[in-house]
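Since the structure comes first, as structure tokens, the remarks are kept for the end.
Only one protein chain is missing from this complex, and each of the others stays in its spot.
Order as written gives the chain letters A, B and C; numbering starts at 1 within each chain.
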Amino acid sequence: MIIKLQAGINHTHHQHLLDAIGNKGFKVNEIKTQTSTYLVCIGKAEVDLRTFGHMPGISDIFHVSDEYKLVSRKWKTNYTQIDLGDNVIIGDGNLSIMAGPCSIENEQQVLNTIQHLKDNNVKIMRGGVFKPRSSPYAFRGLGIDGLKMWYQLCKENGIKIITEVMQVSQITDMYEYVDVFQVGARNTQNFNLLDELGKVDKPVMIKRGISGTIEELLYSAEYVFSAGNEKIVLCERGIRTYEKASRNTFDINAIPLLKDKTHLPVIADPSHGIGIREFVEPIALAAAVAGADGIIYETHEIPEKAASDGQQTLNFAESAQLIRKLNSLSAIRD
Amino acid sequence: MIIKLQAGINHTHHQHLLDAIGNKGFKVNEIKTQTSTYLVCIGKAEVDLRTFGHMPGISDIFHVSDEYKLVSRKWKTNYTQIDLGDNVIIGDGNLSIMAGPCSIENEQQVLNTIQHLKDNNVKIMRGGVFKPRSSPYAFRGLGIDGLKMWYQLCKENGIKIITEVMQVSQITDMYEYVDVFQVGARNTQNFNLLDELGKVDKPVMIKRGISGTIEELLYSAEYVFSAGNEKIVLCERGIRTYEKASRNTFDINAIPLLKDKTHLPVIADPSHGIGIREFVEPIALAAAVAGADGIIYETHEIPEKAASDGQQTLNFAESAQLIRKLNSLSAIRD
Amino acid sequence: MIIKLQAGINHTHHQHLLDAIGNKGFKVNEIKTQTSTYLVCIGKAEVDLRTFGHMPGISDIFHVSDEYKLVSRKWKTNYTQIDLGDNVIIGDGNLSIMAGPCSIENEQQVLNTIQHLKDNNVKIMRGGVFKPRSSPYAFRGLGIDGLKMWYQLCKENGIKIITEVMQVSQITDMYEYVDVFQVGARNTQNFNLLDELGKVDKPVMIKRGISGTIEELLYSAEYVFSAGNEKIVLCERGIRTYEKASRNTFDINAIPLLKDKTHLPVIADPSHGIGIREFVEPIALAAAVAGADGIIYETHEIPEKAASDGQQTLNFAESAQLIRKLNSLSAIRD
Partner (left out) sequence: MIIKLQAGINHTHHQHLLDAIGNKGFKVNEIKTQTSTYLVCIGKAEVDLRTFGHMPGISDIFHVSDEYKLVSRKWKTNYTQIDLGDNVIIGDGNLSIMAGPCSIENEQQVLNTIQHLKDNNVKIMRGGVFKPRSSPYAFRGLGIDGLKMWYQLCKENGIKIITEVMQVSQITDMYEYVDVFQVGARNTQNFNLLDELGKVDKPVMIKRGISGTIEELLYSAEYVFSAGNEKIVLCERGIRTYEKASRNTFDINAIPLLKDKTHLPVIADPSHGIGIREFVEPIALAAAVAGADGIIYETHEIPEKAASDGQQTLNFAESAQLIRKLNSLSAIRD
């Protein structure tokens, strides 16, 4: 059961409400987000909502049978929109395109990419400055200085930034230079990181774990929401299976399943989803048709020379063609 | 290496050729299909095709580095078309739609389905009369008498039939009443069945194994081809993974991968691929956009009363809407 | 609910019983095996066993909540023993060892293997004459003539034979020369084959499917049992997972799980379970300690020259050492 409180509920009403719910055998989690206050009530009691519904101070009240609560569509049927400012909105019914290199490499690379994005009317650039790598000897990214350089150039050109945060201690330093924090597939269940991102007033995109379930992804979003941040985006990026003909198995089923279960926007990452450059396009188109709110993919002027992930990175001509096709699909999405 | 022989190659030339290839260290498999004769030469020797290319009796010669040979696009870059007669062709660039119930139940059900298909200009009806069931106590289908009834009604209405054959001993009885033999996911590696279907002059659609790899599917097709039957269709129907939010994980990656590796048509089965009625449509659309040559799905006048698989079966209104959307997608596929 | 009938129940009692059960809303499957007759009653009704228990003609009556019935330990808590004759018994509390090559190759190979088995007091020889192979161009085994040769030599030496049957049409030919029919991992759900083996009066060992669930394996056994043959052995041989450091992932959990769920003997196949020669021994020992009733593994005089599976095959010295260790473990199994 979720109870949304009225703004400015007075102390007495608040206490009456907590007592009444507690008396019914529920454990109450009081969640204050940046916009609202909720009582998330966990318990097995069957209860008639009218028992509480008349009590003063309640804005709205809902049954939510799912184990995850605040991210469920059972109480919030309208889809959430995430506003990045300057009319860049994720989840407004249009397809949000986010493109850029795996790793930020240098100023020239960033400038070339920005030009490519502007030429194709793309508003959000992806890229990594902190890179999680299986081997400690691999390139780990340019770090915070790379982010500052990248941000400066994007700001001058009206482009928004989405980039991965790997640990709690980076959040404060990154905050000013990021439009969307990305939580990577290896950190989907890094609960401390999720808790801290819940305290930040910037959108967070959570990638599905390497072999994470859809339910676990929703729980991870519940962590961020219940810690205070309602601006959450989910991302399907392929799962680990026995099939080795592709890097991951892009779980196209997850797109309609997530759109059914949660009010949060759902983005698809075809680059990691299949991991093979020449097949990124059909997977991107498939995800768009299946209902994704956006596509995030890797592009680089010369993929063969990219610092990482070149084998799944589109060159600018391929990227431009993909954008054209995605735009033509948008027309028939409704 | 694959060598396609000229029709009517004389005995001397034939023998010279076999000797020459054997002398280079290749093991030769002579494959006579219903249309051509091939020498599939297995070996590790590096060989210059010109060594044999001039020899009399050779129609064409190709390197094929894949372990599967005759189904590879390395030697046959043009996609194969499967002609069912009456201008019903699979793999001609249009989307082939195959729809019908999981199980054939009775005459009325068949008639209703046929009417639905005709109303929507669908030419191929799917349905099962031999049903593989995990439990021996479950409904196993109407059997050969059901097939005959079904065939009669389809024939009168110009509808083609695709249906599953479960074992070698059924082939002869079924032959006259089937337009496409379907090999089910539990029989993808039933090599005896594949061998026997290779001797039949009817198309065969092979479903990917429950946890089959893409390579194993191609090998299974190689069985049918090398036993003599070139009319093969492949079908992606979802794979078994850890994710239990859907019945299977539809492997959208398999569509572009198969279209790259083989010249055979590739069909998608979204009904089994996700296993949940309300999400069959987005998966079907996704597969079509990703390059599938056709869609096979389950429909029934009253899915709630279907003898099997009702939870993933569309009613006729949903089916009609899916067909409309698939047709509108076809327009932008090129 | 399972009702075991008294031998020689008279017609009237029989009919009364069927009527009474049907009236309670159960669907009745009457199962005649080589030793007994059972009524397997499928339905959702809650029923007090005493309702029927007093009726004449009933030998015993049990609730079985599992979906599989006759193979469940819910009605038969004593473990089943499979008697191959000459005091060779599977499931009597001792560890049954079955060893031999992947493929039967020739007389000398068979003689050498028999000698090795006799030297180590092993009573059952494994080997293949019909080989399921992914590629149609690979060696498919010596066939029925190889089986006859092999059988003759085993018979002279008091060794029992377990070997794979791939299709229904082979059963009759093989019958005389086989002590245990093996159903391979690709045929676990070849229901026609299971049905036919249910009519045979020889033991059947069913391997778990390549990505089969434990429940599916039990259902497959239910097919054989319900078709009339109670002499069934199950075999864990590893499952397909994302991990490619080993050929399969031997599911050690399956051993105690199966011993809990079914009264049938459970054999472990460490050769396929890990697929790497030097690690077959620890997996065999682990399976034995975990409760397996036997171990089946591949051994060959010169594994490097084996016609198939050499990379997972023990030489005779390694095999002898494994047997010694298995025997020493047996001592502490209780």
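Note that a contact is a pair of C-beta atoms (placed from the backbone, for glycine too) under 8 Å apart; a residue touches a chain by one contact, two chains touch by 3 or more.
Please read all numbers here as calculations on a predicted model, not as lab measurements.
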- Message: Of the residues C:142, C:224 or C:283, I need the one that contacts the missing chain.
- Response: C:283
- Would you indicate which residue among C:66, C:92 or C:215 is in contact with the undisplayed chain? C:215
- Query: Which one, A:38, A:68 or A:177, makes contact with the chain that was left out?
  - Reply: A:68
- Item | Identified contact with the non-displayed chain, of A:21, A:40 or A:286 | A:40
- Consider the whole complex, including the chain that is not shown, and state which of A:181, A:219, A:250 or A:279 touches that chain. A:219
- Residues of chain B touching the missing chain are 211, 240-242, 244
- Item | Touch residues of chain C, complete complex, unshown partner | 211, 213-215, 239, 241-246, 249-257, 260, 273-274, 278-279, 282-283, 285-291, 328-329, 332
- Item | Contact footprint on chain A, counting only the chain that is left out | 27, 29, 40, 42, 67-69, 132-137, 166-169, 186-187, 189-193, 195, 209-211, 215-216, 219, 222-223, 226-227, 240
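Following the convention adopted for this analysis, only the chains that are shown with their structure count from here on.
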- Centroid distance [mean C-alpha coordinates] between chain C and chain B, Å: 33
- Item | Approximate Å spacing (C-alpha centroids) for the pair chain A, chain B | 39
- Query: What is the distance in Å between the mean C-alpha positions of chain A and chain C?
  - Reply: 49
- Message: Which positions in chain A are in touch with at least two other chains?
- Response: 211, 241-242, 244
